[in-house]
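A protein chain is absent from this complex, but the other protein chains hold their places.
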Amino acid sequence: MAKRVGIEVSLAISEAVKLAKVDAVAAYPITPQTHIVEHLSELVAEGELDAAFIPVESEHSAMSVCAGTSAAGARTYTATSSQGLALMNEILFIIPALRLPVVMTIANRALSGPISIWNDHSDIMSVRDTGWIAIFVENGQEAFDLTLQSFKIAEDHRVLLPISVNLDGFTLSHVIEPHEFLDQDEVDRFLPEYKPAVQLNPDDPVSMGTVGVPEIYAEAKKCQDEVLKGSIKVVKEVFAEFAEMFGREYKVVETYRAEGAETLLMTMGSVSETAMEAIDKMQEAGRKVGLIRLRLWRPFPADDLRAEMGSVKTLAVIDRAVSFGGAGGPVAGEVRSALYNVDDSPYIASFIAGLGGRDITVDDFIEMVDQAEAMAKVNEIHEYKMIGVRE
Amino acid sequence: MENLNVYAAKMAPQQEFLAGGHRACQGCAELLAARLVAKTLGHDYIIANATGCLEIVTSSYPHSAWEVPWIHVAFENAAAVASGVEAAVKILQKKGKYPVDRKITILAQAGDGGTVDIGLQALSGALERGHDMIYICYDNEAYMNTGVQRSSSTPYGATTTTSPAGAADPLGQHTMKKNIVEIAAAHNIPYVATASPSYPFDLMEKVKKASETPGPAYIHCFVPCPTGWRMAPNLAVSIGRIAAESKVFPLYEVVNGEYRMTVTHKKHRPVIDYLKPQGRFRHLNEDNIAEIQQQVDKSYERLLKKVKMSSTELD
Partner (left out) sequence: MTKKYNEKAWHEYELGFMVSRPGCSAEYRTGDWRSQQPQTNKEKCIKCGVCYLVCPEGAIVLAADGTYDFDLEHCKGCGICATECWTGCISMVEEGE
């Protein structure tokens, strides 16, 4: 039976990885991800997890090792943050091209410089176009549940793409929360053994990663894109199966008190908990304000987003990363593209807040709603505004 | 050819695991060496290949020259990818989840650039972690695939497209070849060797030993490149022989830290015999050549000392 455990979120993730019976873990330390791989190495050392634990000499090698383990047919996991993700960058592109279902936790952290160990989303936003499925979680339970579900999504033969599970560094990764853990037999029923579609095997030799001559390169990219876009169907199926088995429901786009709302705040990650407080407060004051959260960042759930825009007149999108000199925050830019040609699409305000560990308070959220509504009224043309910065 | 039974060639494994139809230049010793390595390892092995000539010429879609499982991920990470393959095969075999339960040899292969420069960190990591694998560096002494740029394995005095001999700087490469063999040996791994396809039996013997040695093995293979060395293609094998005979590229192995020459010569040829046929050294003057002779003598002496020390320790 499921049991309730109070544990640090990082460790809950490691426990989920253990329950997934991974075969291989590549590990390199970086704050705030380190507790995850530390705990995994402990689980291996204690004999609780029968996996190859490969303590590599860099994140570039971590991701390269993952390419090797996954191509050889092993269920493969790694975790990183910030600079580590940046160092992996080259290999991140190659993993989905080779159709390797690696699962990676990213404890999101700001990118240097100046060097910062604190949370924002600049790491994941910088690898937006690498071709990975990217999921955001907001609390420990979600981190545990979605880590397990990620293996099932990634390894589905209609998908065979890598997934990153993103959680806010420190503000989520390092807090102790209660978690409903699942038992091994429950997990086994949900997540069967990984059956690779192809693996490096001398009795059936294949060549992986051959030269993409111009006659096929565009088809290779088109294929990758179609499979990534198509994976949303599998994501939803897996969410549904999980809900059916364990009663916890997940959606690619989630809302909070959004019925009848004329203004929506849009967030990703753990700041939504504070955002909810702000929504409660504003609704108490009689304002028609709700919250919308993107759980799935890639593939971008454009249809699901559009479906939530019913009565919405103003959308305030909060980005936790800067696209320097761009036409909007990274998320806001996507949202504007997705809604631009839609009839009666809302006014979209782009705010950047919470960089490098800067808190976003309830008052900040209220201020963003105020500003967005005022801007909407005069249809103010803008790219993006930074909030909570001394001017 | 080697001073062996003339008919020894007939004893070599006959089956090919690297097919023809690859796109290497005429007389490419890198491909010759890879073919001999493939022959030696036979059926039960998996290759992780770095970007470079060997990768490009053998895997132009829709073709592959490889008869064994082969993966190419990037330029600098062959050792890391191979580490992953090795770790995965081991754990999956242990769990009874790998389709083959025979011993599988894992081979990482890369050029000198992919090894001595950009791949050095991944190589060092893999050697230090002790993966049971063979790493072969095919050293053609420059970044050939991108058009003959210098690497830290390019020899002193060689002209390349990024160490050109010019009017103001007539030497070409100013630095001596990085001694990667010593670097590999410094990881205290059980087997390190130099090799050359000009000595095919020595090469094949070393590959066999490396595959039979548990733990990491590093083989540094000298592969003349007619295109980059500006040399007639028919000389690709004989020039490797002259390299050994002139002490430029001695053939030895380091087994558990003990040095041993595997090919010796009663008399050595002067380096000029080695330099002369190659266009990349054509600009050198007598002083340069004397300097190279001195360098070669000195490093050979140093090597002999290690060999001598090893044999006394064995006594």
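In this document, chain identifiers A and B correspond to the written order of the chains, with residue numbering beginning at 1 in each.
The criterion applied here is as follows: contacts are C-beta pairs under 8 Å (C-beta built on N, C-alpha and C of every residue); 3 or more make two chains touch, one makes a residue touch a chain.
Keep in mind it's a predicted model, so treat the numbers as computed, not measured.
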Looking at the full complex, which residue from A:223, A:307, A:327 or A:389 touches the chain that isn't shown here? A:223
Of B:161, B:234 or B:256, the residue that touches the missing chain is B:234
For chain B, enumerate the residues touching the unshown chain of the complex. 1, 6-7, 9-10, 12, 14, 16-24, 26-29, 31-32, 35-36, 58-68, 197, 200, 226, 232-238
Please identify, in ascending order, the residues of chain A that touch the omitted chain? 97-100, 160, 197-198, 205-210, 212, 215-216, 219-220, 222-223, 226
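Keep in mind that, in the parts below, only the chains that are shown with their structure count from here on.
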Note which residues of chain A are touching chain B in the complex, please. 23-24, 26, 50-52, 54-58, 60-61, 64-74, 76, 90-91, 94, 98, 193, 199-213, 215-216
Mind pulling up the chain B residues that touch chain A in the complex? 43-46, 48, 55-56, 59-64, 66-74, 76-77, 79-92, 94-95, 97-100, 104, 121-122, 124-125, 128-129
